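Just one protein chain is left out here, and the rest sit where they should.
And then subunit A:
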Amino acid sequence: MDIEAPALVIGVLPHGEHGAVVRFLTQEHGLVAGYVRGGRSRRLRPVLGIGNGVALQLHARLDSQLGSATAELGSSRAGLALDALGAASLEWLTSLTATLLTEGVPHPPLYSALDGLLEAMSLGVDPARAMAALARYELLLMTELGFGPDLSNCVVTGATTDLAYVSPKSSHAVSRGAGLPYASRLLPLPALLLGTDDAPSWDDVAAALHTTGYFLERDMLTGRLAALLPARARLTSLIARQQDAAVR
């Protein structure tokens, strides 16, 4: 196996005294792991920062072997760790991706979405828009893995417009008219999850994360994987603080 591709650093596991087993997300090959000699050295530590974009070279004699990898820094996302929301988002996005994806299965839309989101956050895009993109990334991840709610039309009327709720039971969208009498038992479907809201508020972001969080927790982060949820709780508590600040 020989891979030469742009990649995102998703996880770093120390190995021995100086080396590291690093997990990379690539567009064509999905999640791949490689041993990076000297990966924890002073020179390579900034290169292998979580979320960084790198030029990856991975070589393994057999596909089943752990390959040997080298990485050259393309774009650093170290600046994201400077503020609480950026650090919590980066940790959540990368650990979620590293946990849920299977190695060697390509998910090109996920790579593009994650790279674009991290780049936008690094460039200082409006935090509410960045968190809206984060919620959409969660939705995309669930959809890619076959667990995403069906938001194409209303489960009751078949309508494709004015979708306002998601049924927690059927994981299907519900239109405003059909869902209103049962609103308290349905999950909110803010327009940002449908990709039709360019200026989401913090309330919209919180509602979107509430909905994606419900399905993530119910369908994907169960059992051993539930250990990931406290990281998400830290992120959503920071978003709740932004919500409060916006109200004041």
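Note that a contact is a pair of C-beta atoms (placed from the backbone, for glycine too) under 8 Å apart; a residue touches a chain by one contact, two chains touch by 3 or more; residues count from 1.
As a working rule, contacts and distances are computed from a predicted model.
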Worksheet item: Which of "Signal recognition particle protein", "Recombination protein RecR", "Succinate dehydrogenase cytochrome b556 subunit" or "Peptidoglycan-associated lipoprotein" is the UniProt protein name of the chain not shown?
Response: "Recombination protein RecR"
Fill in: Touch with the omitted chain, as defined above, among A:E17, A:D63 or A:D198
A:E17
Discussion item. Out of A:F24, A:W92, A:Y111 or A:F215, which residue would touch the omitted chain in the full complex?
Written reply: A:W92
Discussion item. If the hidden chain were put back, which residues of subunit A would touch it?
Written reply: 11, 17, 46-47, 49-52, 73, 75-79, 81-84, 87-88, 90-92, 94-96, 98-99, 227-228, 230-231, 234
